[in-house]
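This is the structure, below, for whatever I ask next.
Note that this complex is displayed minus one protein chain, with the remaining chains in position.
Every chain is named by a letter (A and B) in the order it is written, and numbering of its residues begins at 1.
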Amino acid sequence: MIGGGLLLLICLAALAAPLLATHNPYLGELSDRLITPFWNSGGSMTHPLGTDSLGRDYLSRLLYGARISLIIGLGTAAISGIIGLTLGLVAGYFGGRVDMIITYLISVRLSLPTIVVSLAVVQLLGGSLNVVIMVLGFILWDRFAIVTRSATQQIRSQDFVKSAQAVGCSTMRIIFKEIAPNVMNQFIVIATLEAAHAILLEAALSFLGVGVQPPTPSWGLMINQGKTLLFFKPWLVTIPGVALFVLVLSINLLGDGVRDVTAPEQRN
Amino acid sequence: MKPLDCLEIKNLTVTFPLSAGTLWAVNDVSFTLARGETLGIVGESGCGKSMTAMAIMNLLPQAAQLQATGLTFNGQELTALNESEMSDIRGNRMAMIFQEPMTSLNPAFTVGAQLMEAILRHRKVKKSEARERALYLLEKVGITAAASRLRQYPHELSGGLRQRVMIAMALMCSPDLIIADEPTTALDVTIQAQILHLLTEIQREFEMTVIMITHDLGVVANVTDRVAVMYAGRIVETGLVSQLFESPQHPYTQKLLDCIPVPGKTKRGSYLGSIPGRVPSLIGDLSGCSFANRCSFCTDECLNNDPPWHQIGSQRGYLCWRNPEQISPYKGQGVSL
Partner (left out) sequence: MVMYALKRIFLALLVALTVSILTFTILNMTTDPAVAMAGDTATDFEIESITIAYGFDQPMPYQYVQWLGNALQGDLGTSYYFRTPVTALISGRISITLWLGLVSMAVGILIAVPLGVIAAIRPNSIWDRICLTLAVSAQALPSFWFALMLIVLLSVTFPILPSSGTDTWVHFIMPVFVLATRVMPAIMRLTRTGMLDVLASDYIRTARAKGLKPQNVLFKHALRNAVVPVVSVSSVQLGHLLTGSIVIETIFALHGVGFLAYESTVRNDLPTMQALVLLFSCIFIIATLVADLANAWLDPRIRVVGIDN
């Protein structure tokens, strides 16, 4: 509940960023650089969260940064979800050799270290929002596939699927009309997990300077740019980090909440 | 002087505080067990018979609350003991055999290790002595190739064998009291008979006091001296097996007996089996007789007030509003003993 509420708030803030932002997130006055947030002495409400080393309003950048993180989360979860769902459904439904091959694919995927591969591939392709989403989307499908596969195996043996087969429904129809809706609950839970995972990964990549490129206001990138001034202006790092933490936390809590409602037996 | 009773339970009550109200799992249960006696506790599942056993062993779930005016074992008041003192008695002076032999053994340790554990805990014995005792008891409970069984893991044994191991395990410290909680329910029918036979033999040989918990009156008839019939958390009737089977007083006992098919007596196609109605909810206010809703002699009194306990002699008693003279002699099929 708390998770859902927080996330909704962040989404609204991100959507309304153009309305809420008091300044252009990409342009700053160099004369206004490194203004401290309002709670420190010397801060003011003109720039409530201060400004960065280029004089850009930190609150405005933070608001637009929420968009980046949310797009990354949604985009990645969508791509990896479609890949994982398809593989899992096919493997679980057909079983046998098809299942063997897909299971093998999953174990190959699981032995590819996510951050190393995404770091290398994003760097080689050139970092940008789209590239990061595509690369992460093509990497993070494993859990979707695993969960969908086992859920499909369970559902396939149930009566309503058998009766659908008996009345001669086509395979495609059975998979997408009968089985897919029944794995949706678990799918949504995994989707929240992977969205949070993707957001953290993008932040890490951008922090390393390999992900989304400046002047995009990615939170990871903001931390990267702030870290040189870490000992002098720690809030440059603290603020986007807290934002990141709260966003990921709210998504995870939402996922936990969804699981508790749809599958209370998987609690703990 | 009267010999010390093995176990005396006075007004034992086990409750669970639930959000919907208090659940009365065991309600004011009292009984006494003389040394060497075998008592059968009979009742449907959920009637509180296992909870009574758990209360004696002090193995109740964390949420359970226990009240009793007396829970005396070998003259020692159990409710006054702390967990550590209680654990000195458990597995040592009293032991338990559980319903599910398949899951009651730890999969991670060998049969031998689990057998020897109790005696190593309670007695100052060497490992080799513990091993010898384990071997002796495994043979006693009819397990062949005992030495190699000691090295095996539980999953390598069949259900019947595991239950024999459980029995041997309970015997490791030669306890005074053994509580067998539906020891045969999970087993195949032929194995059931073997295990029951084994239990009676062992009871005689080691002169132990036994509480046999079961839903099966047939088991009671063959194995025990005395019976306590439980219904909805209460003991509704007790007596010697012969008394109870010949002249059941409580309507519930009568109906239970009616459920047993008797060869030659039960008419072909006659109604057999179940008692109509359901066990009432045990949550909240339970005034009135708990069997009232299924009883054919039910009156207004039964619905509103708790029935009194009628004691007939030292061994016999029942919980009902009807006086002994009101009860017509039992004309059911009866069970030939």
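One rule holds in what follows: a contact is a pair of C-beta atoms (placed from the backbone, for glycine too) under 8 Å apart; a residue touches a chain by one contact, two chains touch by 3 or more.
All values reported here derive from a predicted model rather than from experimental measurement.
Trainee: So which of the visible chains would the left-out chain be touching?
Mentor: A, B
Trainee: Touching the left-out chain: which of A:Gly5, A:Pro113 or A:Pro181?
Mentor: Of the candidates A:Gly5, A:Pro113 or A:Pro181, A:Pro113 is in touch with the missing chain.
Trainee: From the listed residues B:Thr52, B:Asn92 or B:Gln192, report the one that touches the chain absent from this view.
Mentor: B:Asn92
Trainee: Out of A:Leu87, A:Ile102, A:Val210 or A:Val258, point to the residue that touches the absent chain in the complete complex.
Mentor: Of all options in A:Leu87, A:Ile102, A:Val210 or A:Val258, contact with the hidden chain holds for A:Val210.
Trainee: Looking at B:Asn11, B:Ser45, B:Gln76 or B:Asn106, which makes contact with the chain not pictured?
Mentor: Considering all chains, including the one not shown, the answer is B:Asn106.
Trainee: If the missing chain were put back, which residues of chain B would it touch?
Mentor: 57, 59, 83-84, 87-92, 95-96, 98, 100, 103-109, 114, 117-118, 121-122, 153, 155-156, 166, 169
Trainee: Could you list which residues of chain A touch the chain missing from the display?
Mentor: Residues 104, 107-108, 110-117, 119-121, 123-125, 196, 200, 203-204, 207-210, 220, 223, 227, 230-231, 234, 237-238, 240-241, 244-245, 248-249, 252-253, 256, 268 of chain A touch the chain absent from view.
One rule holds in what follows: only the chains that are shown with their structure count from here on.
Trainee: Quick one: report the Å distance separating chain A from chain B, using the average Cα coordinate of each chain.
Mentor: Chain centres of chain A and chain B, defined by C-alpha means, are spaced 57 Å apart.
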